[in-house]
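Only one protein chain is missing from this complex, and each of the others stays in its spot.
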Amino acid sequence: MKGMTLIVKKTAQLISGLIFLYGIYVIIHGHLTPGGGFAGGVILAGAFILQILASGSDFMKLTKEELGSTMYENLAILIAVFLSLSGLLFGAKVFFINWLPKGTPGELVSAGVMPLYNIFIGIEVAASILTIFLALVIFKEEISE
Amino acid sequence: MNPLIPLFVAIPLAGAFLIMILGRFIRNLNKYLASLILLFLVVVSFWSLFTTGNSVSVYKVGGWEAVNSVPIGIYMVLDGFTAIILCIINLIGFLSVIYSISYIARYTSENYFYSLFCLMMAGMNGVVLSGDIFNIFVFLEISAISSYALVAFGVEKNELEATFKYQVLGGIATFLILMGIALIYWETKTLNIADIRNVFSTGYDRKYYLLVQILLLSGFGLKAAIIPFHAWLPDAHSSAPSPISAMLSGVLIKAVGIYVIIRLFFNMFAISEGMAILITSLGSLSMVIGVFLAVSQWDIKRLLAYHSISQMGYVILSVGIGMILISRGIRTEIAALAIAGGIFHLINHAAFKGLLFLNAGAIEYSIGTRNLQEMGGLSKTMPATSATSLVASLSISGIPPFNGFFSKLIIIVAAILAKFYFLALLAVIVSIITLASFMKFQRYAFFNKADDDNSRTIKEVPFPMLFSMIVLGIICLLLSILVFPGIREIILTPATDILMDPSKYASQITGI
Partner (left out) sequence: MIPYYLCFILFLVGLYGVITRRNLVKIAISLSIMEFSVFLILALIGFREGGVAPIVDPSDPVKIYVDPLPQAMVLTAIVIGLATTAMLMAVIIRIYRKYGTFDIREIKNLRG
C-alpha cells in the first residue's frame, strides 16, 4: 500500500513513540488506576497501526510482520495460562490464586500476580489487534493484484 | 475441593495455543497433540462420572470463600447432570478428532483447525461446569466464535453464506442473553445461580419475572435451534466439514442450548405453569415441523440437520412434561421418569447423530457428491460404512434392541401416564415418519443398483475414519443397557435427583 505525504510521515514518527509510551503506562499502572490489560493493549496496537498507515509498506514486509505478531500473541497467552496454572503448584494450591507477596497498597510493585497478568494480557491484546489489521490488509492486497 | 475441575478448561486452552506455536515448526504434531489432549479429557471425565454419584463438588476459583454465607467468587460446580454431559462432549470430540486426521488432510492450514477445535472444547466444558450465569455467557461466546470459524473452514460460496446467517442469528442470541443477565443482576445483586435461587424464593415481581424468562428462553432457544428459532441450522450443519457437523449437531446444540435451559429453569427459576406449557408446546412443534421438513430433502446432510431439530423436540417435550407435573405439584415420580427419559434421549442422540454425520462425510469423501439421487449400490463397495449407517438409522427410528427404542419408549410411557394422550400419539407418528425418511436414505445410498460409473473406483475410507465410526456403532448398541435398573441408578438417577429438588442444589453450594 502506498504511504502518505512527507508531513504525515514525520508527524506520525514523532507521535507514535509517545502513544507507545502511554500504552505502556496504562498497562503497568493497571492495579492502581483504571485501564489495565485490555485498554492498554489497544492503545499499544494503535501506535503500530499509525506507523503502518502513514508510511505504507509493501506486501512482503507485511507478511513477515504478520508472522511475528502471531508468534507474540500465542506466546503471551501461553505464559498467561501457565501463570494461572502455577497457582495449583505454589501457594494454597487453588487455580488462579494470587500467590506472590502483596506489598503495601498504592505502590507500583504490589498486589501479587496482578501486574504480571496485566503485562502479558496487554502484549497479547496488542498483538492480536495488529494481526487482525494485517490479515485484512494482506487479503486486500492479494485480491487487488 | 476437587483439583481436576479447572483442568477441563485450562488444558484445552493451553493446548490450542501450543498447537499454533509448535505446529509451525514440527510437521504432523498438531494431530497427535490434539488427540492426546482429548484422550486425557475423556479419561478424566469418565473417572469423574463414576466417582461423583449424588454429591455436588464445588470449586471456588481463586480461593475466595463466602462472606456471611454470600458467595463472592466464581464457582465451578460438578454434579450428576454435569458429569453426564461432560462425558458426551469429550467422547464425541475425541472421536471427531480421530476422524479428522484423514478427513482434514484435504484442506489447507490444518494448524488452525485443530487449534480452533481445542478452543471450542474448552468453551463447551466451561459452559457445563460453571456455577454462575456470567461465566456461562463468557464460555458460550468462546465456543460460539470458534464454531463460526470452523463452519467456514473451506472457504467456498456455500460455507460463507451459511456462516454469515449463523453469525447474525448467534449474535442476536448473545445480546438477548446478556440483556437477561443484566436484568437478573439488577434485581438480585448477585451472579451465583444458587444464590439467585435463594433470593427469588423470598418473593419477586410477576411481570419482571416473566420478562426475564422470555428473554433467556429466546436467547438460549436460538442457540438450541428450537422452532421458531431454527433458521440457521440446516445451512450451517450441512455446509460445514463433516467432523464439525458431527460436533455441532451432536454436542454444541446440547451443551450450550438444551443443558442451560434445563439448568436455569429447574435450578434457578421457580417453575410456573404457563412457562411449562409454553416449553412443552415449543417442543412438540419442533418435533412435528422438523420431521415434515426433513422428509422431502435430497441432500444427505440437510436431511440429517432437519432430523436434529425433530429429535431435540423430543427432549424438550419430555422435559416440559416433567415441568408441568412439578408445577402442579402432583405425581412427581412420573416427572422423574419423564426427565430421565429426556436426558437418556439426549445421550442417545449424541451417539447416533454423530455417527450419521460421520457416515455422510465418509460417503462424500469417497464419491464427492451429497445428492441422494446420484449415488447407489454402496453396500458392496463400502461395507463398514454401510453397516454402521444401518445401525445408526435403526437407532434413530426406534427399533429394538438399539438405544433409540428405549429412550423413546420411556418418553411415550411417561406421556401416557401423565394423561397427555395427544402428545404421546404425536410422538409415535413422528417416530414412524422418521423411520420412513431413514429407509429412503438407506435405499438410495446403499441398497440401490449402481446405474453407472463402474469406472470410478470407490474404495473404503482410510483407517482413522473407520475407527471412529465403528466405535460409535458399538456405543450405540451398548447405550441400551442404561435402561436396566442397576446401571440406571449409577448414571441417570443422580441427574434427575439434582434437577427435581432445587433446594438441595442451592443448599449444597451456599451452605444454607
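Each chain carries a letter (A and B) given by its place in the written order, and its residues are counted from 1.
Here is the rule we go by: a contact is a pair of C-beta atoms (placed from the backbone, for glycine too) under 8 Å apart; a residue touches a chain by one contact, two chains touch by 3 or more.
It should be emphasised that the depicted structure is a prediction, and the values quoted were computed from it without experimental measurement.
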Contacting the left-out chain in the complete assembly, out of B:40, B:64, B:134 or B:467: B:134
Hidden partner chain, touching residue among B:14, B:33, B:162 or B:445: B:162
On chain A, residues whose C-beta touches the chain left out of the figure: 33-34, 38, 105-106, 125, 132, 135-136, 139-140, 143
Missing-partner contacts on chain B, residue numbers: 134, 137-138, 141, 145, 148-149, 152, 155-158, 160-164, 167-168, 171-172, 174-175, 178-179, 182, 185-186, 191, 234-235, 238-239, 297, 302
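Just so we're on the same page, only the chains that are shown with their structure count from here on.
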Parts of chain B lying in touch with chain A, wherever the complex brings them together: 1, 3, 6, 10, 13-14, 17-18, 20-21, 59-63
In the complex, chain A residues that touch chain B: 70-71, 74-75, 77-78, 81-82, 84-85, 87-88, 92-98
